[in-house]
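Written out below as structure tokens is the structure these notes cover.
Of the protein chains in this complex, all but one are displayed in their positions.
Now for chain A:
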């Protein structure tokens, strides 16, 4: 029986290693842990921060639905999903997915599945805050993010 997924939506930062330790503490039957950390990226050097808006209540509920589906599709021994909101500076953490299983393929595949669905189905929206103080644009959804869901049909 897998542990219930750990789902958190928070303004504060997270520590990837602490989250992995919490998932595996006291267990000897886990053979694989995969973690993915999404960072705030600034390719042009013009970004002061991203402002992440979310739908309180639904964000957590939707993350839980996605995690529950991952647990149905793969034999997982643990899942942790953490997503931040508020102002996040370039280089800082935005999202964390950790999956644990007996074997690596389930851990790899479920982590990719979780991230694909987090990007397109979890109610978060990113807006740019520019270094020059000008009002930045809302980040556009990418077709490739939507297309990524199709491989899980």
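Definition applied: a contact is a pair of C-beta atoms (placed from the backbone, for glycine too) under 8 Å apart; a residue touches a chain by one contact, two chains touch by 3 or more; residues count from 1.
Operating definition for what follows: contacts and distances are computed from a predicted model.
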{"item": "Hidden chain of the complex, named as in its UniProt record, picked from \"Molybdopterin converting factor subunit 1\", \"Putrescine transport system permease protein\", \"Heavy metal translocating P-type ATPase\" or \"ATP-dependent helicase\"", "value": "\"Molybdopterin converting factor subunit 1\""}
{"item": "Where the missing chain touches chain A, by residue", "value": "38, 52-55, 57-58, 61-62, 83, 94-95, 115, 118-127, 138-141, 145-146"}
